[in-house]
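I have placed the structure first, in the form of structure tokens, so that the comments after it can refer back to it.
With one protein chain held back, the other chains of the complex are shown just where they sit.
Coming up: subunit A.
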Amino acid sequence: MKIAKLTAGAAVAALALSACAPGSSQDKPATKPGGTVQTGVPEGNVELDLIATPESGAAMKEIIPAFEAKYPNVKVKYVDTSYEDYNKSLNLALASDTSPDIALLNVVGTSVKDGLVLNLQPYAEAYGWESAYPTGQLNQWRVAADGTTLGSGDLYAAPASFSQVGLYYNKAKLAKLGVEAPTTFEELEASLAKAKEAGETPLQLGNKEGHAAFPIQLIGQSTDGPASYAKWAFGEKGSSFDTAGNQKGAQALLDWGTKGYYSKDANGIDLQGAVDKFVNGDGVFFVDGSWDSKKIGDGLKADAGFMPFPGAKATAIGTSVAYAISARSENQQAAAAFLDFLRTPEAAKASFAQGFMPSDASTVTAEPGTLSADLVAAWNKVNADDGLIGFNNNATATMNDTLVAETQKLIGGKQDPAGFIKAVQDDWTKTHG
């Protein structure tokens, strides 16, 4: 009985300790920008902590020394963590007392709502970023006053470089089939059919991590048009996933599976597995991002080709490798100078060497006939049509998990296109109303 009493006492004590709303004791630094800001770096020694992921931060090995050479009184300390772990720990790191100064921001998520990142609008105006970047490239990092709707409002991250998802193809196999690179959706379907007849794997696809969402989005946005399609990914009130384009995309994915255009094992193959298969000659077409271009280019050499997804307008799924400044940073001015440095030609070249596109493609040169040249050509076409749209996977915090599960069900025959679209829209509605 004593034990029971003692336990009860401890329970009451523990409850009393925690008897406040979780998280409410957090002291939040003010996010309001303090009037005017200064450009350049301040006097005296400054140390900046920078965190990123190995893939996105690869170019930092060259960018940081260049920055330090320009500003000898600033030292930048770079730490990277694997993609999965990074996204899970970023908000906790930004909220901690040992917050980094600059952090790679893969998604806005709740970082703005919770006051974790600095409002960069004053710096954007001071440095003239708004006229230096095309509007579409900055919009992904603009957050409205509600903290969740993207695409308009103040700027919270500065882009360093961009990724684009498009259509890789095997030039040798296409030549053997006797077809040109497709420019319309109908031509693409005709080429897929022809490849199937010839005994090839028409489309390499790995969907263990949900990458079938890429072809659905690409068909969707090139059918609906980029301007209206982007609203959904930004979380604009009243948008719906139930569009003609998405219906067409989901149906096409299902039909391609029935016709055997991609492996029946797609749900059990991860992205890197699919890249390896494509490089080894299994697959005529392959939908993937520019981040794998180095591996594919090294593997297929002159046979590797890349183009925007066939459609009326050149569109791509893409986002920028963007960096934000922690609201807790004590070196905000120097951090902003570093962000500004990211758009210099030397930073752009370092990023391009790692497979990331610069904001302005004229700052880099690629050898004609190589995969790099295809990537630049596609990038220019997409920008000319203002066709760069963010990943649907980033529309809500849970959207990636939802798209993984629902595309797997669609491919596995457990879900029809209408059910797929409804499940995706239900997830969106929970966050964006």
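One rule holds in what follows: a residue touches a chain if its C-beta (ideal position, glycine included) is under 8 Å from a C-beta of that chain, and two chains touch if they have at least 3 such contacts; residues count from 1.
Basically, contacts and distances are computed from a predicted model.
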{"item": "Undisplayed chain, where the name is taken from the UniProt record, one of \"diguanylate cyclase\", \"ABC-type sugar transport system, periplasmic component\", \"NADH-quinone oxidoreductase subunit J\" or \"ABC transporter permease subunit\"", "value": "\"ABC transporter permease subunit\""}
{"item": "Candidate in contact with the missing chain, chosen from A:V41, A:V76, A:A95 or A:A348", "value": "A:A95"}
{"item": "Hidden-chain contact residue, picked from the options A:K61, A:K77, A:K176 or A:K414", "value": "A:K414"}
{"item": "Hidden-chain contact residue, picked from the options A:E68, A:D114 or A:E346", "value": "A:D114"}
{"item": "Positions on subunit A contacted by the hidden chain, ascending", "value": "2-3, 6-7, 10-11, 14-15, 17-19, 21-24, 26, 87-88, 91-92, 95, 109-110, 113-114, 116, 207-208, 263-269, 273, 397-398, 400-401, 404-406, 408-409, 412, 414-415"}
